[in-house]
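Complex shown without one protein chain; remaining protein chains in place.
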Amino acid sequence: MPQLVSHPDEVKVVSRRFGQGAAEIDKYIELDGYKAVQMGIEQGPEWIVNTMKASGLRGRGGAGFPTGMKWSFVPKTSDKPKYVLVNGDESEPGTCKDHVIFLHDPHAVIEGTMIAGLAIGAKMGFIYLRGEYRYLLKIVEKAVADAYAKGFLGKNIFGKQGVDFDIITQTGAGAYEVGEESALMESLEGKRGVPRIKPPFPAVVGLYGGPTVINNAETIANAPHILLMGGEAYAKLGSERNGGTRLFGISGHVERPGVYELPMGYSLRKAIYEVAGGIKDGKKLKAVVPGGSSCPVLKADEIDCGLDFDQMAKAGTMLGSGGIVVLDESVSMVEFALRTIAFYQHESCGWCIPCREGTDWLKKTLTRFHAGGGNKKDIDNIQYLAENMMGRTFCPLGDAAAMPTLGFIKKFRSEFEEYLEGVRVEHPLIHIKPVGELAMAGAGH
Amino acid sequence: MPDVTLTVDGRKITAPAGTLLIEACKSAGLEIPAFCYYPGLSLQAACRMCVVRIEKVPKLATACTTTVSEGMVVQTETPEIQQARKATLQLLLGNHPLDCPVCDAGGECELQDMTFKYGAADSFYAEPKNHREEQKWSPVVYFDRPRCILCYRCVRMCGEGMDVFALGIQNRGSSSVIAPNVPSQLAGLLNSGEDQAQLDCEQCGMCIDACPVGALTSGTYRYKTRPWEMNHVATVCTHCGDGCKTTLGVRSVTDGSEIMRADNRDKSGMNGDFLCNKGRYAFDFANSTDRLTAPLVRKDGKLTPVSWEEALNFAGKRLRELRDQRGPESIGVIGSNRTTNEENYLLQKFARTAIGTNNIDHHRTADYVGFAAALAGRVDATASQRDVLSAPAILLVGGDPTQQAPLTAWNIRSAVRLNRTRLYVANHQDIKLKRQAKAFAQVAEFGYGAFIDSLAGSEAFATAVRAEEKLVVLIGNELRGADLAKLIAVFPAAKVALLADYANSRGAADMGLLPDALPGYQALGSSAVAAEYDAPAAPGKNLVEMFDAAAAGQLAALYVVGSNPVTRYNVDPATLKATFLIVQDMFLTETAILADVVFPSSNLYEKAGSVTNHYGDLQLVSKAGDRAGVRSDFELIVRLADKFGHDVKQLVPFGKRQAGIRADMGQTRGAQAGEADRHAVWLTANSMEPKLSPFDPFAILDEIQRLVPGYDKLLRLQLLSGNDQHLAPAAGSLVQIANRNDLVLPSNDTLFTSGSLTAYSPMLQDVQRHESREVADRLAAD
Partner (left out) sequence: MSTIASSIFTPDTAARFDKLATIYPLKRSALIPMLLYAQDEIGFVSDAAVAEISQRLDLLELDVRNVLSYYSMLRTVPAGKYNVQVCTNISCMLRGGYELLDHCKNKLGIGHKGVTPDGLFSLEEVECIGACCWAPAVQVNYDFHDDLTPAKMDAVLADYAAGRGKDVK
């Protein structure tokens, strides 16, 4: 079971009940559980949406879209049923924060789902977990069953006549792309996890053709807390235009890896050196991937920025999913780039040409390069490929592969060049073999 | 929808709101490249070739999914866009085998064309390509995976278009692959020798045509020729009654010109890009080595090859003797429903005016006499093939278009899918089109009469159908005579069509290959044709009666043109022992083998003329294939008439008949694919006669126009330009149908059979074997 960590700088909102047995419904209730949703029923949808807007909460799935605004986009009336969809597909490398929420506070997700449902007028919500989270599914399933047993879910919830809400839990079966919102809907409808054409956007035509709000599990788990503490109070915890706190998973070469809840805008440097205890084994910092593997890498001297969506954008990268991956001096960027791209190549859904072919080509080139069969032209080719994937793919997965690649090449070009001269790390981490005999022959015209 | 105005590449263009940008541009003459976009199929936005720059949109946008809006400003060919497209092509080519020199699609490949346009020729891909052996999915569909660019056209064509869903997408990412519906491990169940995945489907080959590259290739065409080595001739399919336009690719060979393939990729004609299995592949009978290529005369009991002169002389003289000795009533003539209108007309004219008998018939596959009678007096009452596609509501009574009229089925499906047409199906079987039907009425077998009565009732089906204001009623051949008339009478405002079986079943009836009706269903005794023909006024023997007469020793001679009644009507060969039998056919059929004289004839792909599909749509057929040693049925009838001693000019009004009309010395040259027969058009436009030969079928078209009601409306320029035109035999002094024997014998053909031709099409037999095996597999698996 994942170990809980803590640090004095943490501001515990969404993680408030972690480690207290709140997966049990009675404990959850004891810790103010299911109060917020009842407030929501009393106060009505407009109040919920306004509170959410005031909180400045931005989506924790990666894109950082203001949640209150998203909820307000759902049309008031609709011929088709509306739905709430909780994205618990958590698959971005470096990210494991939803994992701990499902483990320690599943009812917060359930309650948040109900609140979102109240806000948009949906009577059904889905909690979709990645297939690998089967043990978490069982925890969530039990929590849902307990909530039904208490009359919190189903018909006339909390004894309120005419207020109905149902929750269905679901898992995927291994596919990163299914974390993309429309691909998630396809998957939930029993199809291949290929994204949909937008527009129409999910808020208008989503799951089963009905208006749908889709949010990350952490985003949803925040909703009850926000209703309880008030939007403004929540907003104040964070930085400008970035309300509240966020779960940051700090992993890689740090002394105390773990999931920490820090206020938005918290210093990245402090997160690494203080919260996570600094670089492991006293080594030197080389680089940081600040928000999951799709975010462009920051060099050791670029980490003096605040952990919020805007400051990270200013730093030329992204806050993404909040998965901070720390690399010490021993890491070869060639190797790290290869491992990153290998992931996107494996996970590209294959629908569109630039992503399907681009990731494949990048992986092959990097594999050969890594194995010692590269040449100078490869470095340009890698950059060319990535530049020509950027912004051209059907969904953002293509960008997610291209952005870090461009980062590696631009910021560590000399390392790629030195690699060609035979400057390698002593202990290569990756043991991927290049394909075919030709692979060693090198690229070029 | 109201029009909106937008600016594309600096030009103001207008298009109805809601139009896709790619279509709006196309209408304005601006071609935006696309792989995955295919009109009429669902949108994919997968290939990213159609990217354009739209003002105020941050990223490049796909023109295939963007709808036009007022004031939109679009750039379609800036350096940025060209670079995006070039990069996409480079990415595709990176893993592409680049085997254009041996690829079937070479020269007509969209990937080649775009690479040519965007210049993505430089390759910096050093890795070995993902090679996969090509796979044979069925006798007619092969798949070459490395060439596939994953545009998903085939998958959509098969699913959305054909409603078959036999193709899918499997795996993901760069392992994504198009897969057929029988996986290899199941395809091997029956020791079929195939360990490859197999396609269990209608084998229409639409996937192959839709494929922009050479990933899907045709079993009958692959590796045979290059597109530019062929002539492409637009003509009409010979198989079913739908009359699809098809473009035949032909290549010269030592003994004529061989048909290499059939498709309608240029989407001209009423079938758009549609062709079914038979239309696409079953031209192979024409290339069969079993073809007769020399006339045969029975000598010492054996059919022996002789010269044309000998055969024609012998047949003509003998026929004349028998007519003179035993009277015209002892001679019978059986025509074909695959020969042209001109040939059919000529044949009955020969029977009626040269021999002097009404003993003429053909294998009838629908009751067109009853149909004409039921519609007598109504104008604009018949539906064309095109009407089906645009009808707001369709009632299908009887029939199974999916099997027997595949284009009709395609049009019905397309109408339902794209235009939300309401389809009502009444049938005694669960036909496949039930899937598209808004309502289905179960009819008892032979219970169509009762069903028609129920249409007056208050059941939901009846009231819904009656409430339709613009209804097209499609009728299967189950309905004949009184039932047919009754059904048509229920819908006085509807447009109706009666479905039959072969390319010119309708034309055979229209042209009067009937013992009791003259061309245009006119009465034998009193009509314009009757007056001109001076033929006997009493009905002749129908086909069955002819064989009865033969059995009784009363049929002195029988002239059979392009028909195999012995098999079709299960005739005992002994019946014809005492009958002098002349047969004109491509093959030594069960009928021909009994003949005294056999003339090798050409088929519909080897001649010019016109045919009428079951809707009454008239189309031009052009000569595409050719076979040394065979002659057209038209020529053979004329030559036989000559040897029979008849004045050929009476039969075929050819040459200068009026002073002052100029004639051209050349024959029409036929049209190229998608192109009008310019020569003939030009001649006609200049009031010159393109007919100097008695063997030119158009020499008789004037007479058809003059004497066959309905056909008087035909526009020659339309015909010669290769356009279909809808005709309806007009009312007049039609035959009376009381107590008439309709003699309809449906062929019961399926997608993989085509009457007697089935036996001569190796492809059809292969496909039948394949399908029966797949079915067996399924059963074994369940």
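Letters A and B mark the chains as written, and numbering starts fresh at 1 in each.
Everything that follows uses one rule, which is that a residue touches a chain if its C-beta (ideal position, glycine included) is under 8 Å from a C-beta of that chain, and two chains touch if they have at least 3 such contacts.
Quick caveat: nothing in here was measured; it's all calculated off a predicted structure.
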| item | value |
| --- | --- |
| Contact list for the unshown chain, restricted to visible chains | A, B |
| Sole residue of A:28, A:152 or A:176 that reaches the chain not shown, by the stated touch rule | A:176 |
| Given A:17, A:130 or A:392, the one touching the chain that is not displayed | A:130 |
| Among B:183, B:377 or B:457, residue touching the chain not depicted | B:183 |
| Chain B residues that touch the omitted chain in the full complex | 165-172, 179-181, 183, 185-186, 781-782 |
| Absent chain, residues of chain A that touch it | 1-3, 81, 90-96, 98-99, 124, 130-135, 138, 168, 170-176, 187-193, 208, 249-253, 257-259, 289, 293, 323, 325-327, 331, 336, 339-340, 343, 346-347, 349, 429-431 |
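One rule holds in what follows: only the chains that are shown with their structure count from here on.
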| item | value |
| --- | --- |
| CA centroid of chain A to CA centroid of chain B, Å | 56 |
| Footprint of chain B on chain A - complex, ascending | 175, 177, 192-193, 197, 345-354, 356-361, 364-365, 368, 377, 381, 384-385, 388, 391-394, 435-439, 441-445 |
| Chain A contact footprint on chain B (complex, rising order) | 43-48, 51, 59-60, 65, 83-84, 87-88, 90-92, 94-95, 122-128, 149-150, 169, 171-176 |
